[in-house]
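Complex shown without one protein chain; remaining protein chains in place.
Per-chain numbering from 1; labels A and B assigned in written order.
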Amino acid sequence: MAAEHDLKKKAKELLTKGEVKVVIGFGWNRAGTRTTPVFITRPEDTDRLVFNPLCVNNLSLYLTRKFKDIQALGRPAIVAKGCDIKCIAVLISEGQLKREGVYIIGMTCEGVVYRQELWAGMNPCTRIPEDIMPTKCHNCDVRNPHISDVTIGEKSIFTPPEKPAGMVFDRIKEIDRMGAGERWDFWMEHFSRCIKCYACRQVCPLCYCERCITEKNMPQWIETSAHPRGNLSWNLTRAMHLVGRCTFCGECERACPVNIPLNLINQKMTLIVKDAFNHSPGYSTEVHPPMIVFSPEDKEDFIK
Amino acid sequence: MDNIYLPRIVKIEDIYEEAPDVRTYRLVFEDKKHAESFSFRAGQFGLYSAFGCGEATFCIASPPTRKGYIQCTFRKTGRVTSALSELGVGDAMGFRGPYGNHFPVEEWKGKNILFIAGGIGLPPVRSVIWTCLDRREDYGDITVVYGAKKVDDLIYKNELSHWEEREDITLVKTVDPGGETPDWKGKVGFVPIVLEEAAPRPDNCVCVICGPPVMIKFSVKVLEKLGFDGDCVYTTLENKMKCGVGKCGRCNVGDVYICKEGPVYTAKEIKRMYNDF
Partner (left out) sequence: MNKKLLRRDRIGLLIEGVIKDGVFIAPSISERQVVYGPVKEASEITFDYIIPRNSFKDFLFPQTEPVARFKAEKDAVLLEEVKPRPKETVIFGVRPCDAASRASLRSVFTWDFKDEFYTKREERALVITIACTKGDDACFCATVGISPEGSAGSDILLRETEAGDFTVEKVTGKGGSFIDAHPHVFEDSVSGCALKEIFNPEPIGGVNLEKIKEWLKEKNHYENPLWAELSRKCVGCGACTFVCPTCHCFDIIDEGTYASGERRKNWDACQFEYFTLHASGHNPRDTQYKRWRNRFMCKFNFYPEKFKSIGCVGCGRCVRVCPVRLDITEVMAEISGQPGQGGS
């Protein structure tokens, strides 16, 4: 694939010149059936890099402060799709990264395979069927990366629908139609399956707190037990801490071992924030998320 | 059914403020029958509950030769110790134990014993000191080298004075340089340095050492230089614990479970452990 070839070439060039010390990208697993994050530090290893619709991980996670071992390697280059770059933009706007501290290799993307087991046996070079693409891809307006140091891949001519469409949005509409009691039951039933593994938090590039609120014990704000009360307080708190920041990369739902539909919460909140503050996270490295700034123009119609 | 996680209720009989943020609690079991049958060996530890907050691990600071009560000494550091510090005389706490192995004091009969401690590392050592003093005729020379950052940080101050007055025990007190007060009569210098100056002899001598890891590291080097064998130097390790009974998988240093196979180890055994400190 031409894009993959160009990627390997670029990565080799960056490492040889010493412009970056590590290239964070995707590689095949041993069996060649799944892609997995790789950290290339030597120019001769750049052949391991791949890029195809199985590259679903959001690698911007590895740029965050939690990964001190990776930061110690030196200036990174990152293989990023448009959705991943949105997270990088939010990280920069929140002061977690400096733009010049990372070399963004933007990859054009025609969609990913949300759950890799659905892909079994298909050739990675073929266009993926629309029904195994996640909702975010159907509505993507950054198939051509909006912020990058270099863009690799064939330019995409896809235009997303006017109004967001797809499974996640259909389900949000369904839940919007529910009454408060029904909605409560819906979420309590889902949260009851939570096992407090914190996979959602750990894969989220925006959950970068060195000491998460669940890890604070003076006082213990969030109960760690996986009973309904503890699960509700964790999931709600995380949702609220992501309001106005979440870029709908979908990693949390993909990582959840018990398939809690976290995308529904996060995307619903993004819709609310868009409506209330006319803000969509991830497009600018300069604009701060609305929940951390106050503007006199903010709507106050919710104060009754 | 025997619930191994169920603590016993203990009441606080006495509170002594040893140093800023450091207190010693004297505890008695509420259940009189249990109080009578309770026994432990020097070096063992317990899990002390502040109900509503959780449990914390401290050694049993009193010697097993004194019956009817146990003591624990702790510094207010985190959630549980802060809650324990709020309690007063008469309040209830929980106690689970005794757990762990112990100092093999019976094997030390006839030997000289050198005790080295730093700061808040004195409590487990104190338990052994008093065990030996309560059976004084069983042991040879007893020497204690104890230091803290500053004079105020020394704990068991009243006992230190008592040991100084006794003729059957030698006490060398020290504070870190800069920690002395105008009327300080003890030594000034880090414990390992004071230890080297004192130059204790390794013949027929067993050493018990406990304190901050850096103090232990350098003191053990001095002891090696002085000719002490790794088999004769005993220390007590601490690690984060929750169950105390070898099940929660938290306190291991490599393949060694501190709560079950410790906390007492010889310097030789520690050298053999995986570097999981």
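Brief remarks on what is shown
To be clear about the criterion, a contact is a pair of C-beta atoms (placed from the backbone, for glycine too) under 8 Å apart; a residue touches a chain by one contact, two chains touch by 3 or more.
Since the structure is predicted, the reported quantities are computational estimates derived from the model, not experimental observations.
Of the candidate positions A:V150, A:M167 or A:A255, contact with the unshown chain belongs to A:A255.
Among the residues B:G94, B:G140, B:G189 or B:G230, only B:G94 touches the chain that is left out of the figure. Checked against the full complex, the one of A:Q96, A:T151 or A:Q202 touching the unshown chain is A:Q202.
The chain not shown here touches chain A at positions 29-31, 33-39, 57, 61-62, 66-70, 193, 195-199, 201-203, 211, 215, 220, 223-227, 230, 251, 254-255, 257-260.
Contacts to the hidden chain, counted on chain B, fall at residues 1-7, 9, 30, 49-56, 77-81, 83, 90-92, 94, 238-240, 242-243, 245-250, 252-255, 260, 272, 274-277.
The rule we apply is simple: only the chains that are shown with their structure count from here on.
The part of chain B that touches chain A in the complex is made up of residues 78-79, 82. Put simply, chain A touches chain B in their complex at residues 217-218, 220.
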